[in-house]
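One protein chain is absent from this view; the other protein chains keep their places.
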Amino acid sequence: MSEDMFSQVKSSTNIQINKQRLLYVQDITTLLFGLGSGILQLESLQGFAMFFIGFCFINLLYIGILCKFQPVKYYVNPLQEIFMDNFVRELTGYVMSWTFSYAIVG
Amino acid sequence: MTKGLTGTRERFQTIVLTKLYTQLEPKALLELHDDLELYLHTKDPERNDGLELSLWDMMFYLKVYLSKDIEATVIYNNLRDKFGEHSPNLYLMKVTLLQINKNDTVAINFINNSIDQVLEFDTDPYSYLLLSKRLITMQNNVKTNKPDDTLRHIMELIEKFPIDPELWWYAGEKYFELGLFDQAIYCFEELVVLMPFNYVAFAKISEILYLKALKLDKKKIKNNKELFDIVLQEALDNALRSVELSELYLKGWTLILLITKQMNDKKQFFDIARENLDKITRVSNSSDKITAEYILNKVN
Amino acid sequence: MVMDGLLFTVGTSGAVAELVLDPQLKYWVLLPISIVMVLVGILRTYIMTLIGPKVQGQPRVKITENNYISKAQGLLGNGSNLHSESFEIRQMYLSQVLGEGKYVAVSNKKPGEVANPFTDPNASESMMNMAKGNMANFIPQTIIMWWVNHFFAGFVLMKLPFPLTIRFKDMLQAGISTADLDVRWVSSISWYFISVLGLNPLYNLILGDSVDMSSMMDTAAQNPMGGMMGPGQPQPEAVMKGLSNDLIMTRHESCFEHIEERILKKYGRK
C-alpha cells in the first residue's frame, strides 16, 4: 500500500456531490446552446464548432468561478473529469436540442 | 442572525442524524421540542419524506422524555396506521409505550416473546438487534443485575451481531467503567476496523491508551518505563491518525498536546497541536472556541 | 399519413435539394415523440422503485453468518488501521472461528417447516429482481420504437443540420423508398434515435438523477443471462474457508508506520 493511500484519503460523498453539480451546469448550458444554434440555423461544421467553443467556455467559467481556479481541491483529476468524462453525453444532448430547434425553426 | 428555514432544517437534520437529542439536558430538550413542534407544522417545500419521518420519530421520543404520553401515543398511532406495525422503529415505539404506560417487566416479557416466537426465524436486519438492545438497557436497572451481567448480555448479543458498531462502543464504555483498559481498547479498535475513516474512534482509542499510560506511570514499578513509552507512542499514533482524517478536530489536537507534554522528544508535535488549537479558536463554532482557549491557557 | 408535404426535388448539383415541408408536420410529430419519451423515462424511474427488491425476512442465524463473512472482509480491508499485535490477535481468532464454520447458519427451522434449498426464497428472489430490472429497461424502448414506426412512418419529417454518410440512409429514412434523396432528409424514426441518445441531460435536469437510456440497451444486450445467481451461489461454508485462508496469509501493514512524517508534512511549517 503506497504511502499516500493513507494520507490522501478522499471523501467519496463529496466527490459525488461535486460531480453532480458539474453535470447540472454542463447539461443545462449544453441544451440551451443547442437551442441557440438551432435558432441560428447553423449548418454542420458551424454547429459543432459552436458546441465545442461553448462547452470549453462553460468549463473554463466553471473552473474560474465555482472552483476558484483550484479544481484540484474538488476533483480527483480535474482535466479528465471536467472536460472529457461528460463530453460524449453533452455532445449527444447538444445534437438533440440542435436538431430539434433546427427543425422547428427551419 | 436570521437563519431562516434552511438554517433550522439543517440543524434539525444534523440533530436527528447524529441522535444528539438523546444526550441533551432537560432545558435544551424543552427548547428543541418547542422549535420542532413549530417547524413540523410549517410547510417547508424542501423537507423530503425521509427527513419528515425521522423528525416525527424524534418528536415521539422528545414527547416521551417530557412525559407528554398522550401526544406520544397519538404520533405512534398515526405512524402505525400509515405504515403498519412491522418495522423496526415502530416495534421500538410500541415497547417504549409499554414501558411508560405499564412497567418494564411487561415490556421485557413482550420483547422476549416476540424474539423467541417470531424474530428468531424471520427478522429484518434491524428489528432483532434494536429490540435486544432495548432489552439489555431495561435489564440494567432490574434490582438483581450486577455489572458483569450486563457485560455478559452484551457479549452474547455481539456474538450474534459481530459488526454492529454501537454494541462494540457500548461494550468498550462498560469495560472502561470497570477499569479494564485493554478490553476497552480491543472493543474501540473494532470500531476502527468497521469504519476506517472514523476519526472519533481513533481519538477514543488514543484517550484510553493515554489514561492507561498515566495509570502505569503512577505505579512506579521498574519495567514500567518502556511499557509507558510504548503505550504513550501508540496513543500518539492514534491521535495523529484521527487528526490526519479531520483537520479541525478539537479532541484530537488536545490529546496530542497532552501526550506530547508527557514525552520529551516530540516538541514539534506539541507546537503543531498548539498552532491548530489556536486556529480552532479563530475559526470554529463558539463552544469549541471556548474549550480550545481554556486548554491553551491551561497548558502554557 | 398521406404525403402532404410538397415533394419536389430541384436537381441542383452541389447544393442540397430543398424540399418545402408542411410546418404542421413537425409540431404533430416532433413534439409528441419527445413528450412521450420524457414521460416514459419518468414513469420508468418510478416503476423501478416500485418493483425494487423488497426487504426479505430471513432467520437470525443467516444474518449472523453474513455478519461474520463481512467482518472477515472488513478485517482484510481495514486491518491497516490497527497496530500489529491487535491485528494478529484478530487474525488468529477470526481465521480459527471461520475455519471451524462455527457460525454457519444451521437452518433451525420453525417446528414443522422444511426449508428446501431449491425453493430457498432469497435465491429465487434475486433472480426475479434481475429479470424485473432487465425487463423494466428493455420493454419501454421496444414499445416506443414500435409506436413511432407504426404511427409516424412513411414520410419525410425534417432536414438534419449535419450531413451523414449513405450508410445511415436506410436506417434514418425508413419507409421512404427514394434512391437519390439526400441523407439529411430523414423520417421520424431518426428523431427517436437522436432522442434516445440525447435525452440524458434532460432527464438529469427533470429528475435530478442521470438515467442512462442508451447504455441500458447495451448492458441488456451484453449479458442476456443477467449473471445467473441462485443455486449456483458459492455456499457460505466455502466462502468462510476461503476467507480464513486469506486471513492467515495476509501480511499486515499498519498505517501508523510513517504517520509522524506524514503529519509533519501535512501540518508542519508551511
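Order of writing sets the labels: A, B and C. Residues in every chain begin at 1.
Keep this in mind: contacts are C-beta pairs under 8 Å (C-beta built on N, C-alpha and C of every residue); 3 or more make two chains touch, one makes a residue touch a chain.
Simple rule for what comes next: contacts and distances are computed from a predicted model.
*Asks:* What name does the UniProt record list for the absent chain among "ER membrane protein complex subunit 5", "DNA replication complex GINS protein PSF2", "General transcription and DNA repair factor IIH" or "Exosome complex component Csl4"?
*Replies:* "ER membrane protein complex subunit 5"
*Asks:* What chains on display are touched by the one that is not shown?
*Replies:* Among the chains that are shown, those touched by the missing chain are A, B, C.
*Asks:* Pick from B:Leu53, B:Val118 or B:Ile136: which residue touches the chain that isn't shown?
*Replies:* That would be B:Ile136, which touches the missing chain.
*Asks:* For the chain left out of this view, which of B:Ile111, B:Ile163, B:Leu191 or B:Ile272 touches it?
*Replies:* The missing chain is touched by B:Leu191.
*Asks:* In the whole complex, not just what's shown, which of B:Leu36, B:Ile111 or B:Leu245 touches the removed chain?
*Replies:* Checking each option in B:Leu36, B:Ile111 or B:Leu245, the one touching the absent chain turns out to be B:Leu245.
*Asks:* Which parts of chain B are in contact with the chain that was left out?
*Replies:* 1, 3, 6-7, 10-11, 14-15, 17-20, 22-23, 25-27, 29-30, 35, 64-67, 92, 96, 99-100, 104, 130, 133-134, 136-137, 140-141, 165-166, 169-170, 173, 191, 195, 197-201, 204, 244-250, 280, 283-288
*Asks:* If the missing chain were put back, which residues of chain A would it touch?
*Replies:* 8-11, 13-15, 17-18, 21, 25, 28-29, 32-33, 35-36, 39-41, 54, 58, 61, 65-68, 73-76, 101, 104-106
*Asks:* For chain C, which positions touch the chain that isn't shown here?
*Replies:* 8, 10, 12, 15, 18, 20, 23, 266
One rule holds for everything that comes next: only the chains that are shown with their structure count from here on.
*Asks:* Would you kindly tell me how far, in whole Å, the mean C-alpha position of chain B lies from that of chain A?
*Replies:* Using C-alpha averages as centres, the distance is 42 Å.
*Asks:* Just the number, please: Cα centre separation of chain B and chain C in whole Å.
*Replies:* Here chain B and chain C have centroids separated by 37 Å.
*Asks:* Residue numbers in chain C touching 2 or more other chains?
*Replies:* 255, 259, 262, 266 - these are the residues of chain C that touch more than one other chain.
*Asks:* Check each residue of chain A and list the ones that touch at least two other chains.
*Replies:* Where chain A meets two or more other chains at a single residue, that happens at 6-7.
*Asks:* Touching chain C in the complex: which residues of chain A?
*Replies:* Residues of chain A touching chain C: 1, 3, 6-7, 23-24, 26-28, 30-31, 37-38, 41-44, 47-48, 89-90, 92-100, 102-104, 106.
*Asks:* Note which residues of chain B are touching chain A in the complex, please.
*Replies:* Chain B reaches chain A through residues 197, 244-245.
*Asks:* What residues of chain A sit close enough to touch chain B in their complex?
*Replies:* That would be residues 6-7, 9, 11 of chain A.
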